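A protein chain is absent from this complex, but the other protein chains hold their places.
Note that the chains take the letters A, B and C in the order they are written out, and that residue 1 is the start of every chain.
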Amino acid sequence: MLYFNNDYSEGCHEAILEALARTNYDQTPGYGEDAFCARAAEKIRALCGSRDCGVHFLVGGTQANFTVIAAALRPYQGVLCAGSGHIHVHETGAVEGTGHKCLALPAREGKITGKQVREAVLAHRRDSSFEHMVQPAMVYISQSTELGTLYSRRELEELSDACRELGLYLFLDGARLGYALAAEGNDLTLSDIARLCDVFYIGGTKVGALFGEAVVIPNPEINRDFRYMIKHQGGMLAKGRLLGLQFETLMEDGLYLKIAKHADRLADRLRQQLEALGVPFLVPGVTNQLFPILPDDVLAELSKKYVFCEQERVDDSHRAVRFCTSWATREEAVEALCADLRKLLG
Amino acid sequence: MLYFNNDYSEGCHEAILEALARTNYDQTPGYGEDAFCARAAEKIRALCGSRDCGVHFLVGGTQANFTVIAAALRPYQGVLCAGSGHIHVHETGAVEGTGHKCLALPAREGKITGKQVREAVLAHRRDSSFEHMVQPAMVYISQSTELGTLYSRRELEELSDACRELGLYLFLDGARLGYALAAEGNDLTLSDIARLCDVFYIGGTKVGALFGEAVVIPNPEINRDFRYMIKHQGGMLAKGRLLGLQFETLMEDGLYLKIAKHADRLADRLRQQLEALGVPFLVPGVTNQLFPILPDDVLAELSKKYVFCEQERVDDSHRAVRFCTSWATREEAVEALCADLRKLLG
Amino acid sequence: MLYFNNDYSEGCHEAILEALARTNYDQTPGYGEDAFCARAAEKIRALCGSRDCGVHFLVGGTQANFTVIAAALRPYQGVLCAGSGHIHVHETGAVEGTGHKCLALPAREGKITGKQVREAVLAHRRDSSFEHMVQPAMVYISQSTELGTLYSRRELEELSDACRELGLYLFLDGARLGYALAAEGNDLTLSDIARLCDVFYIGGTKVGALFGEAVVIPNPEINRDFRYMIKHQGGMLAKGRLLGLQFETLMEDGLYLKIAKHADRLADRLRQQLEALGVPFLVPGVTNQLFPILPDDVLAELSKKYVFCEQERVDDSHRAVRFCTSWATREEAVEALCADLRKLLG
Partner (left out) sequence: MLYFNNDYSEGCHEAILEALARTNYDQTPGYGEDAFCARAAEKIRALCGSRDCGVHFLVGGTQANFTVIAAALRPYQGVLCAGSGHIHVHETGAVEGTGHKCLALPAREGKITGKQVREAVLAHRRDSSFEHMVQPAMVYISQSTELGTLYSRRELEELSDACRELGLYLFLDGARLGYALAAEGNDLTLSDIARLCDVFYIGGTKVGALFGEAVVIPNPEINRDFRYMIKHQGGMLAKGRLLGLQFETLMEDGLYLKIAKHADRLADRLRQQLEALGVPFLVPGVTNQLFPILPDDVLAELSKKYVFCEQERVDDSHRAVRFCTSWATREEAVEALCADLRKLLG
């Protein structure tokens, strides 16, 4: 079987394996206070164009999400997000487990807008029962989104402006940030993101690492005592060096972007093939996730050889499915899939 | 000003005031282990046709809601409710504060159906990512609903059947249960509710008491150690006798229904007047809450003399508002309002 | 039976009952936004000598404790308290329920000292594993304490100095503050307490009210959005006027101190009788709680006629027990007890 169901089916990029082997017997302090973490943080600060922002390494995305949210909010505050947002849909209530409500806004192609944020916050403030409702205090977005779409610089600026005017924090979930940064048409840099957001993370798990997310915190309010927060939430890795080592490797010589570019390019190849065959998409996408709408019988045939994800039923005979490429996807696998699609749909 | 904005603007029914004065110097054990609570619980069990159900007295509705939900659910479980449900909208995230997500379903006139519950639960179970999503484990409904509508016996049976088949708890918020039981056309008794629900409460705060909700728990799983839960959640009143005394008084000689009937009758009077004047309603209602849609200028005029609640803007020149009657509403106040409506709209 | 087991066995002071009856049909806004609450808050501010402090009315002590603590602390922070502190021992983990650890210090006669606080905080900061331990961020004390003892002004100043130097909040649980203020030898005023603490409350439940604690918040950091916190924690009373009314009554013409004085005087009478009979005490006390150590057979005899609380076994044939007086204790009840003690021990 060929796996296109997600971007975390394999281990990690070779360079990381090599670094692990090379440094295995180095003795280091635990809990992220080692030289690997320090160097990785420095590289990230440099890429973000900020000397001062906090950088912390966590094992996974859900953990990063609720640790950041719980660090930033007071108990009666909640987080505005897309109805399709990962924290709202796919984290088994981990954010609510920290006591905070996800305040879902209707999303368009996985995205929300500065205008929506403004309206929601002002509606809350105008409501005579405002103290009986969760106070919106943070905006959560994902880049790329859960549907593979991208916020443009202008869209992110509008969100950031709305948040700053209204006194909300802006938090960007970058589990797939690499695939966004490397995408055709992307106009956002790490520096832009660090300038526009209060906190965000650079995902490793889905972009070539064994595991790990680098949480970057430009806003010192959220960074205060953040290591206590990590430990309190169960996210302090004893051998924190493993995280430092991976991000040091990924941030060196543009490796992170290079491997994301690889995945995006293969997704482009697949998308162009699908478009050439007249296949419609649930949403237009330029990153490593594609959501084509295909006939049930074609999907039945494809599923004999390929693993992909169910997204949603579109009509009686069609479903949208998700195909992912990754840092590890092989050119031949994509070509095989393209060939089979031509056979089935051509 | 005449207050029609809610059903808790005054103190309490005379009979309660008298009972408080009469028993003021009685010495009793604290924390609800007194004879007043015991007698009130017995009366409620008799009215519910069940000898065994747990009966506990809490001070308020939000407290009752999250104490029940936290007692019933495990950490990863959530509660299905109407999008307009009180726990989802108007409790400042108190349920999320206990770690549980409200799983909102689109409501029709404030109500959800057995069919919706079935679909939501089966969709969850069929989803390959089910463990990444909050597990639905309870259904929360309000009777009467936040929009003043009623579940019929048949509708409640369908919800109850769905819950029992699927292994979910059914929880009925009865903050305004009196006004539901006394309403024209209601076909549900306390016995029916005790038979069909796993837990519910009989609201006192909005139906003639100073404060207090009587939580009735037919399902022993939820009743286990419930007093520990009450204390843990901050709801154990030192002078618990105050709650027992009020419910003993309300449950005596049908007082509870009598005062609810009074409010419903006055609401009927007002509704008929509005209908006679051709005023449309946001939802049709038979209890003590009415949601007429009125022109802005009429509302401006009314607001000089009457207090009512904003509900929502309907179009450029009309808003839906809420008028409530209560156990304390005076006949003359309603007649004055009717007269003014005739003057403004007639 | 005559009840000496606590100070909340009866209803409330007559003046409150009268005020309830007198105002029963007044129509007011809900949730504490009424004129009663406003006037009560003003009186309390005046007594505290502070125009600016927040004043909020909650139903009970456990609720007040965890609402204040959860409002003040970030998730990884905890609260230093006496090992005998109410929050640590007798609230069914309600504070932990909000996610915060009680950091118990060994208490002497129910009290902790500024020196202990300093040592604990500095030990934390010096520990190389400090981020792996709960960060002390608040000190909780009770006045009078759970053992009926008092902090002197000097002791409170030392605690306050330690907290301010170290950046911790000082929180005083005043469930029995009346009995402390009225006690022989007390040298602390409400003004002192408001000046030295960041937050405290004036207990009503145990000092003549039906229920209610007036939370006073001199520190604006804790007061921020405190009404959201109250609602989030389930403590927002619909008919908040009931709380305002009671505190308005208690704060008028020194009623609060007058009724506390009554209880303290009767406790003095009882203590002097016990001392005259050579009875030792578990702790020396000047407020309304006495902890005499009595022979088992004497206690067996007393228990036929009096209700009191078990405190702890002292040796094979003696137990310490608690006798409480209250605003409602009658002179004759105390005299009867004294006579019986003379008969049994004389």
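Note that a residue touches a chain if its C-beta (ideal position, glycine included) is under 8 Å from a C-beta of that chain, and two chains touch if they have at least 3 such contacts.
Treat the numbers as computed from the prediction; the structure is a model and nothing was measured.
J.: Which listed residue, A:77, A:116, A:186 or A:233, touches the chain dropped from view?
T.: A:233
J.: In the complete assembly, which of C:11, C:32, C:54 or C:99 touches the absent chain?
T.: C:99
J.: Taking the entire complex into account, which one of C:133, C:283, C:299 or C:338 touches the absent chain?
T.: From the options C:133, C:283, C:299 or C:338, the contact with the absent chain belongs to C:133.
J.: What subunit A residues would touch the chain not displayed?
T.: Here the touching residues of subunit A are 1-3, 6, 8-12, 14, 17, 20-21, 23-30, 59-63, 66-67, 91-94, 97, 205-206, 210-211, 228, 231-239, 241-242, 328.
J.: Could you pull out which residues of subunit B are in touch with the chain that's been left out?
T.: For subunit B, the residues touching the absent chain are 31, 70-71, 74-76, 98-99, 131-132, 135, 225, 227-229, 231-233, 236.
J.: Residue by residue, what part of subunit C touches the chain that was omitted?
T.: Output for subunit C: 75-76, 78, 89-93, 96-102, 128-129, 131-135, 309-310.
Convention: only the chains that are shown with their structure count from here on.
J.: Once you find the CA centre of subunit A and the CA centre of subunit C, what distance in Å lies between them?
T.: Centre separation, subunit A to subunit C: 50 Å.
J.: Distance from the CA centroid of subunit A to that of subunit B, rounded to the nearest Å?
T.: Centre separation, subunit A to subunit B: 42 Å.
J.: Find every residue in subunit B that makes contact with two or more other chains and list them.
T.: Within subunit B, residues 91-93, 97 contact more than one other chain.
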